[in-house]
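The complex is shown incomplete by one protein chain, all other protein chains being positioned as in the whole.
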Amino acid sequence: MNQDIYVIVEHLRGQVADISYVMLAAARLLAQGTGGKVVAVILGHNAREQVVGLGADQVLYLDHPSLAEFTSDAYLKALAGLISENAPRVVLLGHTSVGMDVASGLSVRLSLPLVSQCRSVSTDNSLLKFISQICGGKIMAEGVLPVPTALMTMVPGGFKPEHGWSAQPPEVTPVTVPTMEGLRVTLKQYVEPEAGDVDISKEQILVSVGRGIQNQDNLELAQELADALGAVMCASRPVVDQGWLPTTRLVGKSGKSVKPKVYLALGISGAPEHVEGITGSDVIIAVNTDPAAPIFDVARYGVEMDMLDLLPVLTEQVRQATGG
Amino acid sequence: MATIAFSQSPSFSKTFYSSLYKVIEGERIQTCLQCGMCSGVCPFGYLMDFPPGRMIAELRANTFDRVIKADTVWMCVSCYACTEVCPAKIPLTPGLMTRAKEELLMAGNIPSELQNALENSQRYNNPLGESPRKRADWAKGIEPEVKILGKTKQPVDVLWFIGDYPSYHPRVRSATRALAQVFNALGVDFGILGPEENSDGDSQRLAGEHGLFEVLAEKNGRAFGKYQFNEIVTTDPHAFNALKNEYPALGISYPVRHFTQFLAERLDQLKPILKQEVKARVTYHDPCYLGRANGVYDEPRALLKAIPGVELEEMSHNRNTSLCCGGGGGGMWLDGFQWEKAHVRLSEWRVREAVTTGASILVVACPYESPRFEDAAKMVQQAGQLAVKDIAELLVMAMGD
Partner (left out) sequence: MNIIVPVKLVPDLVEELTIDSSGKALDTSWLRLILNEFDDHAIEQAILLKERIGGQVTIVAPDVEGIDDVLYTTVAKGADRLIKLVGDFAGGFNNHALARVFSAVIKELQPDLLLTGVQAHNDLDGSVGPLLAEQLGMPYIGYVAGVTLTDGNVIARKEYPGGLIAEMEVTLPAVLGIQAAQQPPRYIAVSKVRQAMKTATIEEQTAAELDPTGGLTIGRMFQPEAGAQATMITGEVNEIAARLVSFFKELGIL
């Protein structure tokens, strides 16, 4: 029985997505339990250079023109062939716009069990276990990955991407792709996001400022942190009312509801009208001079200090961590 | 030559016009003089494409669908200022503005914040979207324990109708607890519906959702019908208005008063326990739905005068000329929309007036007001020292606990 752990690598326009490394880290843990290999699966066309950095023992590389860009139908067809041929122990896909398009289809086409929203895995003697996070993070579900083959879609948060990274390039095995006739989905074109103002409700990282910013000139400090993090700025009402940021950046009852991975609330007291807009955030980190500010009731982490003192230091450290 | 815009459906204007007669005294609209006083006194009249006076002009010209296509009716906060000044005594607020909002709502032309509040009201029986099960959580820890009628099942003298914001909003809850303290100090025999209480529905009604109002009223009516009590006392002028003026048409009729009226009647018992001096100059904001809409001006003032040390100074707009805080008629959920158009908040104007009186405390009697005025005070430069207190909170301060 094949004890290998497959990770379906996600790449978009030449960039390997972070979730791939998270999955590789998880796969490493599972492989230690089964004694099998961590196998990264790359589908693409002329995409061999994507293997750099993948923390895998082996790469299976499926090359075909119709795999050049992701489409659900082509990926489903190619992967269904590969998985039914090799019958790996576990197949990890991202709980993303890519992975979710094919995981369920694979489950039905190959009659394989599928578990979603997995945050973490573990081994318990010969058992492989998963923990999934559902209901907006309020409920955890734990179970065993059944034999002989199980499918999983993973969310980030349980493993650090750097644990799935390796300087040692893995061995690459090309795999012949079956004929890709009768594909029903074709990519026509990519459309870049509009140059107009961003939609903060779609952003993953938000740097939000409140009255603690004190004046318009200080906004620049927050913008620098946002730039360093690849984040977008938004604000609570007093800042928008002053006209320092457009209303498209307002978070709260009269503005937008946001659901980022990380919401940095800087100098925001946390009045209910604001908090209403941020309860969908995965993690709220609050900085405020007032230890009794209600924002600390909803934040995961808090810092009691003046945001203006913290910003330059934090921005500098973030820049160092990202290498400029 | 200018092109005359033909209305797409002249019959729509006619149908709408005649529907207004169904409102009590609505047929007075036929006697509009087009004097423009309504549009002039309206706090947002200068921003509306069609302030009340012009709306009537469009109606008479059979071009009312132009009003429906514009969305500036949502600037109306149902403050009754127009109704108060109309020389022809047209019931403009209920008889025109609310009806116009109903038409816009039916057409789906409604700002998203308001949509949220209405959908929450349907699902959770309150516009804040809070769990109905937690409606009485504000009462935890109060001694003696607040009676929830569904649990105690005993008759009480007073059914205290709490309201949405007084139940759930963190700032307003302090005022609710204060009022409970006052009732307990006076030995009032009261009970509350707790999780069985639904939004009174008045603001939703004024925002154009009559169907929703009826659903909420019917639910409240069924809850009232289960218990025995002599009268209903409300925290909220909006609930007072609904229960007194709108519920009876649905067959739900009980004696009802606002808590300021209830307490004013008991001044003899109240005065002796107001022992602690509250040395402050205060000013009182007449809520639209207590004052203009229902004529209750003196009772809150009587309560304030009973507090030792309090010096009451009136703002230049007071009693029936009081300036709306902007929360009514759905205004509580139209802040974003109204800000976009106005870039000014009515609550800030009112706070500036309060500051001019030299008062250190702005006293309110409606649950929308404390959060709105406190918010506004942050933005008004000279309002740094201005405190906003509900009458009940001030009474508790004077009770000296």
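Every chain is named by a letter (A and B) in the order it is written, and numbering of its residues begins at 1.
We adopt the following convention: a contact is a pair of C-beta atoms (placed from the backbone, for glycine too) under 8 Å apart; a residue touches a chain by one contact, two chains touch by 3 or more.
From a predicted model like this one, the values you see are computed outputs, not experimental measurements.
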item	value
Residue among B:Ala88, B:Ala185 or B:Val215 that touches the chain left out of view	B:Val215
Residue among A:Val91, A:Leu229, A:Leu245 or A:Val258 that touches the chain left out of view	A:Leu229
Sites on subunit A contacted by the missing partner chain, in the whole complex	12, 18, 22, 69-73, 96-97, 100-105, 107-109, 111-117, 129-130, 132-146, 150, 153, 156-157, 160-162, 184-194, 198-199, 202, 204-205, 229-231, 261-262, 282-283, 285-286, 296-297, 299-305, 309-310, 313-314, 316-318, 321-322
Subunit B residues touching the omitted chain (full complex)	102, 105-106, 108, 110, 112, 115, 118-119, 122-124, 129-131, 133, 208-212, 214-215
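Please note the rule applied: only the chains that are shown with their structure count from here on.
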item	value
Complex interface listing, subunit B residues touching subunit A	113, 169-171, 333, 335-336, 339-340, 371, 375, 378-379
Residue ranges of subunit A touching subunit B (in the complex, touch as defined)	211, 237-238, 241, 247, 250, 253-255, 271-273, 294
